[in-house]
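Below: one structure, written as C-alpha cells.
As you look at this complex, bear in mind that one protein chain is not there, while each of the others sits in place.
Chain IDs A, B and C follow the sequence of writing; residue 1 opens each chain.
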Amino acid sequence: MRDSEAERIGRRLHKEGLASGNFGNLSVRDEAGFYIKRRNAYLDMPGALVFVPQNGPVPVDASRESIVHREIYQNTSAKAIVHAHPSYAIALSYFCDEITPYDYEGEMLCPRVRVVEGASGTRDLARTVASALRSSPVVIVRGHGTFAIGATLDEAYVITSTVEHACRILFLRSQVKIEGFPTRDSAGFPRD
Amino acid sequence: MRDSEAERIGRRLHKEGLASGNFGNLSVRDEAGFYIKRRNAYLDMPGALVFVPQNGPVPVDASRESIVHREIYQNTSAKAIVHAHPSYAIALSYFCDEITPYDYEGEMLCPRVRVVEGASGTRDLARTVASALRSSPVVIVRGHGTFAIGATLDEAYVITSTVEHACRILFLRSQVKIEGFPTRDSAGFPRD
Amino acid sequence: MRDSEAERIGRRLHKEGLASGNFGNLSVRDEAGFYIKRRNAYLDMPGALVFVPQNGPVPVDASRESIVHREIYQNTSAKAIVHAHPSYAIALSYFCDEITPYDYEGEMLCPRVRVVEGASGTRDLARTVASALRSSPVVIVRGHGTFAIGATLDEAYVITSTVEHACRILFLRSQVKIEGFPTRDSAGFPRD
Partner (left out) sequence: MRDSEAERIGRRLHKEGLASGNFGNLSVRDEAGFYIKRRNAYLDMPGALVFVPQNGPVPVDASRESIVHREIYQNTSAKAIVHAHPSYAIALSYFCDEITPYDYEGEMLCPRVRVVEGASGTRDLARTVASALRSSPVVIVRGHGTFAIGATLDEAYVITSTVEHACRILFLRSQVKIEGFPTRDSAGFPRD
C-alpha cells in the first residue's frame, strides 16, 4: 500500500517533468521514523521504500537526502514529504529570497515561497529547510529544488506542482512582448 | 459510460499539460443538473463524477468551481464544460482583454477569445464567465485558466487545446529574433 | 495492419507534442486512392482509416484536408503523408520563406525547408504544397503546420519530428544570452 502510493505519486512527478533522471525523492512518516525512496531508485519506479529511524545512523540504501527529511519530520507536523527539481522554480531561485506567485492557484496555496540556500548534504541546510517549512508548505533550495510537505503524499505532490506552475507563469509572463503581437484591422483581418 | 468518458478526456488534458496537480475540472449536463469532477480528484483519475442539481445547495464533494459550471449551464446551451490551467493562455491573459489567435486553427475555431476577471469563487465571476460564453466557445479568466463549452466533452477539450496552441504560437512568435538565425553562403554552407 | 500502423504513428506524433487536440492527420497510398484519418478523430486514436478515391467526390467522413493529400499523391511518389502542427515550425514560419536547419539531423534530412502559404482548404494551396514536395520531403504551411511525405508512415513521421527539432534548436539558439551565463573563478568555483 505504502509502496504503491509512492509509485503512483512518483509517476505523476516524473510525468509532469518535476524530476528527471533518478533525481527527486519522497517519504512518508511512520512511528519512530519514516519510509523513504531507495538511493538511486527512479521516482517513477521506486520499488520498496526504505525505513529510516528518527534517530541513529541512516541506512546506506536510503536516499542521500534522508538527513533533510529527518530534520523536517522532527520540526514540523508533516506526514509526507516530496522533493523535486522543477526547472522554472530553480531558474527563478537564483534571483530572489522569496517568490510571490501571481496566478490564482499559487496565490491560494503558497502566496509566499521562501528560497533558502546552503551546502547540500549538510545538517545546516537541513535545519534551514525544516525551519522554513514551519511557516509554509513548500520551500525552494536555491539552484537545487523544492521540498514540500503535507498530510499525505498527494498533498505534498500537489503543492510541488502548484509552485512549478506558479513559477512557469511568472517566467512566461515576464517574457511576453505584447508589442510583438499581431493585430487586426477594423475589418477583423489579422495583419502585422 | 459518463465516468469513463470523463476519464478519457481528463487523461488527454493532463497528458497535454493543460492542467497539472489536481487542478482543472470538467462536467456534463444532465436533466435537472450536471455531473462534475469530485473535489480534489485528479483530472486524469476522476473516479465517479458527482451530481449537482441546477438549484439548491452544492454537494460538499463536488468541485470547488461548481458554481461557475451551474451559471454556465443556466446561461448557455452547453452540454459539457472543461476548465483547465494552460500556461501560455494564462501568461498572455495579464496583458489583454481579448486574444486574437494568429494561427490557422485558432482563427478558425476561436478568432476572438475574451479575457475576463473577477474574484474567484464569487457569483460575480461566475456570471461574467457565463455571459462571455454566450458569444464564444471559450473564455480565459485572467491569471487563472480557461472555461470551454461544447456539445460534448470532446468538443470542450478540443477548443481548450486549440486556445493553448494559439497562445503558445503567439508567445513563441513574439520571441523570434530572426537576426539571430544562421544563414548560408552562396554555396549553401551554413555560417554565422 | 494499416489501421494499427496509423495508430502507432499517431501516438508517437501526439506524444511528442507535434499535434494536439484532434488536429493533424495522416494517410497511406493505395491502388486508385488513399486511406486517410477519419474527420475529427484523434491522431493517437484514429480508429479505421477512410478510403478516398484518387478522383471524384471525397467521402464526408474523411479528413478535411483530403484535398491536399490527393494533390500530393497525384504529383509526387509519396507512399504516405503526415500532417502535423508543430509549434516551433509554425512560430518560425511567419518570418521566412525557407528554413535552414542548423543542427546535424536537420542539415542531413531537410537542409532547406520551404514555407508556403495560401487559403486553407483551397485547391490553390493544395497545388502549392504538392509542388513544393516534389523537391523536398517536407514543407511548412505558414501559420498552419507541416506536410511530410515518405515511402512509409514511419519516414513521414521521422521527417516531421526532425523539422520540429531543427526549428526548436534554431529558436532556442537565437534566444541564448551567453553574457547571462555564470562563470567560474580560477579555482573552479562558480560565481556571477
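The definition used in the following text is that a contact is a pair of C-beta atoms (placed from the backbone, for glycine too) under 8 Å apart; a residue touches a chain by one contact, two chains touch by 3 or more.
Just so we're clear, the structure is a prediction, and the values are computed from it rather than from any experiment.
Colleague: Could you tell me which displayed chains border the chain that was left out of the figure?
Modeller: Taken over the complete structure, the missing chain's partners among displayed chains are A, C.
Colleague: In the complete assembly, which of C:L26, C:V52, C:V139 or C:V158 touches the absent chain?
Modeller: Within the whole complex, the residue contacting the unshown chain is C:V158.
Colleague: Out of A:Q54, A:Q74, A:T100 or A:T122, point to the residue that touches the absent chain in the complete complex.
Modeller: Residue touching the absent chain, from the options given: A:T100.
Colleague: Using the document's definition of touch, tell me which of A:A48, A:A91 or A:M108 contacts the absent chain.
Modeller: Reading the full complex, the residue touching the unseen chain is A:A91.
Colleague: Considering the entire assembly, which residues of chain A contact the chain that has been omitted?
Modeller: On the chain A side, contact with the omitted chain comes from 17, 20-23, 42, 85, 87-88, 90-92, 94-96, 100, 102, 107, 111, 120, 141, 143-145, 170-171, 173-175.
Colleague: Write the list of chain C residues that the hidden chain touches.
Modeller: 12, 16, 102-105, 108, 154, 157-158, 161-162, 164-165, 168-169, 172-173, 175-178, 180-184, 188, 190
Everything that follows uses one rule, which is that only the chains that are shown with their structure count from here on.
Colleague: Please identify the chain lying most centrally, where each chain is represented by the average of its Cα atoms.
Modeller: B
Colleague: How much rotation, in degrees rounded to the nearest 5, is required to superimpose chain B onto chain C on the basis of Cα coordinates?
Modeller: It works out to 90 degrees.
Colleague: Would you kindly tell me how far, in whole Å, the mean C-alpha position of chain C lies from that of chain A?
Modeller: The mean C-alpha positions of chain A and chain C differ by 36 Å.
Colleague: Could you pull out the residues of chain A that touch at least 2 other chains?
Modeller: none
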